[in-house]
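Of the protein chains in this complex, all but one are displayed in their positions.
Presenting chain A:
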Amino acid sequence: FPKQTFSLCCKPFRCRSLPARRKYMRSPLVPEMATQEVQLNETLSHLKTESDTLKTKLEEERAKLHDVELHQVAEKVDGLGQFVMKTRRTLKGHGNKVLCMDWCKDKRRIVSSSQDGKVIVWDAFTTNKEHAVTMPCTWVMACAYAPSGCAVACGGLDNKCSVYPLSLDKNENLAAKKKSVAMHTNYLSACSFTNSDMQILTSSGDGTCALWDVESGQLLQSFHGHAADVLCLDLAPSETGNTFVSGGCDKKANVWDMRSGQCIQSFETHESDINSVRYYPSGDAFASGSDDATCRLYDLRADREVAIYSKESIIFGVSSVDFSLSGRLLFGGYNDYTINVWDVLKGTRVSILFGHENRVSTLRVSPDGTAFCSGSWDHTLRTWA
């Protein structure tokens, strides 16, 4: 990585964006340098003007195609009835705030990580703990299940992403087989396996995302473009190709081409940090949740925001979002301890779920869509159906 200096501290406490570049203002010592300096300054100001013109043009192009709102298109669609969703299981065992969780493809196992450094694998049907690992760092902010179900990846304040193969022997010490895969220069905020156990995508407080080969630990591609901590990422559903979306403290959501490392689309309508991004099941859109207390839907082919999910009464940030299987429902975990369920098409809230006794920090729908699981700063995870 090119070495970059960011004056940022860890997201769990605060987040700041890059300091503004200081204006170049020094008197030249030599006359030739004076003319050079003037030329450089002119070039710089031309570039700035071009940049501003392009930004305006981009907004104009997007606005031209904004002929209708999503909820207007959905006016004739039947409204959703009353939803009865309750906590069906409560997973207790973490000694501190639960920060992240992920489902196994078998639709019943869950991996979760917490502030005290513990990573636990649960059977969500029986609530039994199957594996537990203690990481050498606190604030394990990211964890992910491998597609095969045979390993988990996790990381946080150690700036790394490590992979632990899961042993069938419950007595085996998982920490002994640990493999360090990713190395960032600041905390790890999110990680995800790609379609196989062989590659991992990570995002970090150092402002970058990166793709790694698990076996060799080699960096395959890095993604530069965020101006501050990257807090979340989500891979496009496999049918739609090699892209992923990331969200950060710079209020931007960027869509990346995994092969070239290029940022292909960028969206900046949130008013604060984007804590969570999740693709719509068709891959044509994605939702985001932010500290500005709103969730938003961005359509990739229209290249713009198409819906905002908010209410005046909701003033606390959204930490985590996910869609139901058909994409009709959007679940958001909030810092006011609740989970709000939104009708994606109509833009209205259909349900509010209470139960957690502290912030909801993470939320994922199960692979077959029969339930969703939420993790909270109240040390527990809950499955809802």
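The rule is short, and it goes like this: contacts are C-beta pairs under 8 Å (C-beta built on N, C-alpha and C of every residue); 3 or more make two chains touch, one makes a residue touch a chain; residues count from 1.
By definition in this document, contacts and distances are computed from a predicted model.
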Exercise. Looking at UniProt, which of "Guanine nucleotide-binding protein subunit gamma", "creatine kinase", "Probable aminotransferase ACS12 isoform X1" or "Protein AUXIN SIGNALING F-BOX 2" names the chain we cannot see?
Worked result: "Guanine nucleotide-binding protein subunit gamma"
Problem set entry | Residue, one of A:70, A:91 or A:339, that touches the chain absent here | A:70
Exercise. For the chain left off this view, which of A:130, A:303 or A:336 is in contact with it?
Worked result: A:303
Exercise. Which of these, A:225, A:247 or A:317, touches the one chain of the complex that we don't see?
Worked result: A:225
For this session: List the residues of chain A that touch the chain left out of this view.
Result: 21, 24, 26, 28, 33, 36-37, 40-41, 43-44, 47-48, 50-51, 54-55, 57-58, 61-62, 65-70, 73-74, 77, 80, 84-85, 88-89, 108, 124-125, 225, 262-266, 280-282, 284-285, 299, 301-304, 306, 324-329, 344-345, 365, 368-372, 383, 385
